[in-house]
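The complex is shown incomplete by one protein chain, all other protein chains being positioned as in the whole.
Chains: A, B and C, in written order; residue numbering restarts at 1 for each.
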Amino acid sequence: MHVRNGPARQRAWERRLELPLLIASPLFLACYAVLVLVHRADPVWHDVALAWLLLIWTLFTVDYGVRLLLSGQGPRFVRTHWLDTIVLVLPLLRPLRIVNTYVALQRRRGRPRLSLYGRVMAYAGVTAALLTFAAALAVLQQERDAPGATIRTFGDSVWWACSAITTVGYGDVTPVTPWGRTFAVALMICGLALLGAVTGSFSSWLIQVFGREDQERAPDTGKGSPGSENSPGTPSRRP
Amino acid sequence: MHVRNGPARQRAWERRLELPLLIASPLFLACYAVLVLVHRADPVWHDVALAWLLLIWTLFTVDYGVRLLLSGQGPRFVRTHWLDTIVLVLPLLRPLRIVNTYVALQRRRGRPRLSLYGRVMAYAGVTAALLTFAAALAVLQQERDAPGATIRTFGDSVWWACSAITTVGYGDVTPVTPWGRTFAVALMICGLALLGAVTGSFSSWLIQVFGREDQERAPDTGKGSPGSENSPGTPSRRP
Amino acid sequence: MHVRNGPARQRAWERRLELPLLIASPLFLACYAVLVLVHRADPVWHDVALAWLLLIWTLFTVDYGVRLLLSGQGPRFVRTHWLDTIVLVLPLLRPLRIVNTYVALQRRRGRPRLSLYGRVMAYAGVTAALLTFAAALAVLQQERDAPGATIRTFGDSVWWACSAITTVGYGDVTPVTPWGRTFAVALMICGLALLGAVTGSFSSWLIQVFGREDQERAPDTGKGSPGSENSPGTPSRRP
Partner (left out) sequence: MHVRNGPARQRAWERRLELPLLIASPLFLACYAVLVLVHRADPVWHDVALAWLLLIWTLFTVDYGVRLLLSGQGPRFVRTHWLDTIVLVLPLLRPLRIVNTYVALQRRRGRPRLSLYGRVMAYAGVTAALLTFAAALAVLQQERDAPGATIRTFGDSVWWACSAITTVGYGDVTPVTPWGRTFAVALMICGLALLGAVTGSFSSWLIQVFGREDQERAPDTGKGSPGSENSPGTPSRRP
């Protein structure tokens, strides 16, 4: 299954599809939103959105397949490009690649990249935001017509999703249907893990920034302080 | 209390009982679920489930006792095999051993094991899931017939348990009986600790993965990249 | 303010009062509980409890004052013995010293002490439990007779406090009076910090245990296993 000159062709392919994919990602999200929100009210828009949705998904699948072939890795590709694989199955998370593209752009221009913590926060935060949006749509679709439901508008649904992912959970609006609750549990568990990563990274980053400030305010302690700003070997604060 | 040739016989015993115990664990859980869910509706099933429950528990106790004797450690065994001891007292957590068996299988086949963080997440996550299931059953048993109860079906109970263990706590369904609330408090405290371990490990793992990606994408910076942002001692995944 | 032979006399004083103080601590808590729970129903018990409460508090103050004098540290004592100072002002947290006494006893018998994480978990966990108990009593005292209150019995109050300290917050019973809400906010903030310490330590301890298990199961990899996945500097528990 090895493809001749795979890596070079793979890179060429990736560059050619970068812009189309970048545009397609938010479009996919928008189509799903239209699909849910105009539900029954407007059959034409509904069908248009559905058609675009399937079209874009096909594009994603083709892109993934071509890159799998060109990589010459076979099934290992699924594991080494785990982020791409997740994003293929759950295309609502696709806009996550925007962070990726931003990082790649910064590197091409020779700019310093985001720090490690910054990237973790960006990925986990954007994933959490997309999950919230997707869960709000999915739960709304289930709840809207259920008897006794408290989630009736998209506003309610977003408000519920935000209070669920931050684990606040007011309970003024809650899903009542089995599927709505299933999506809710998925959102709560993923949200817990993702926001745990965001707050953990934010906390580590804050401690790093404060530690660095110490050094900058004490420039008389010698030159440059070669000790990295990482956690191990944290520069001693002695005069 | 030392048994001749203990370690060898212990290993033989463990191998022989591996499969029966592996099957018995989910069976135990299923019996408890049947016991709670058919409650009064079907006395025959109730009695069958109860009989199996006690039978399997006896099997677990015998297995533990034999291994304690063969180990020749005496009372120290209780402490060195703390996981086995917990699992003996709370057999609902027994299926936890599935992770153990999976790890052992992988090792026998020479496959790389799950990483440290992966194992912590697997254990803590599976324990949390089992606790949620067990608490949902136990609370349902208490609440079902209480006046003014909001937890009346197994669906309500699972929904409540999920919102409790993630500390979201909507409050649309809550236990009202003293025993239901006691189980709820136990679930909330254990859940907090276990999910804290899961999110903490997930966060550390994410930072590790992102740090490793840095190294793989920058192979031109020389070998070993001493300035890597990884936590120290992180095992590199390269062959 | 230096006292001759202070340290020796201080130690003698501490030994002499160890047992009385150990008994007085839960007694103080019990008196406060009686004071709150029998409220109005039984004036005799109320007055007895109040008298004992003040008596024990006086004992605590005298003990603190004597130790401050004997230490010869003057005002610095307040800062170096911060735990004792907190416990003097909030005697409900006094039973916290039980952990201290247990640790001291273990040391005298030459037993290995609790590990670092174990002690953090014990202190933070016991403090959280005592805070919960104290907050449940204090909030009950405020809410009991308020119009529209949902916290009417001690059971409700404990259930509310447990759901508040774990940040679950169901909202089926909530304080409605200004003072009740003030105590609730104090409980939520302290609980967040303390349970954060408990779950953080539990998580670190779990990772340590799993890392140590790795070493014990792979004794053939040579001595010391420098590539251990433990956090660096973790003391091995081997004899």
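Everything below uses one rule, namely that contacts are C-beta pairs under 8 Å (C-beta built on N, C-alpha and C of every residue); 3 or more make two chains touch, one makes a residue touch a chain.
Predicted model only: the values in this text are computed from it and were never measured.
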{"item": "Touching residue (missing chain; options A:Trp13, A:Trp57 or A:Trp159)", "value": "A:Trp159"}
{"item": "Missing-partner contacts on chain A, residue numbers", "value": "155, 159, 162-163, 166-172, 195, 198-200, 202-204, 206-207, 210-211, 214, 232-234, 236-238"}
{"item": "Interface with the undisplayed chain - residues on chain C", "value": "115-117, 119-120, 123-124, 164, 167-171, 174, 178, 181, 185, 188-189, 192-193, 196-197, 200-201, 231-233, 235"}
{"item": "Contacts of chain B with the absent chain, listed as residue ranges", "value": "167-171"}
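The rule is short, and it goes like this: only the chains that are shown with their structure count from here on.
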{"item": "Chain A onto chain B, rotation angle from CA fit, given as a multiple of 5 degrees", "value": "90"}
{"item": "Separation of mean Cα positions, chain B and chain A [Å, integer]", "value": "29"}
{"item": "Touching two or more other chains - residues of chain A", "value": "167-171, 232"}
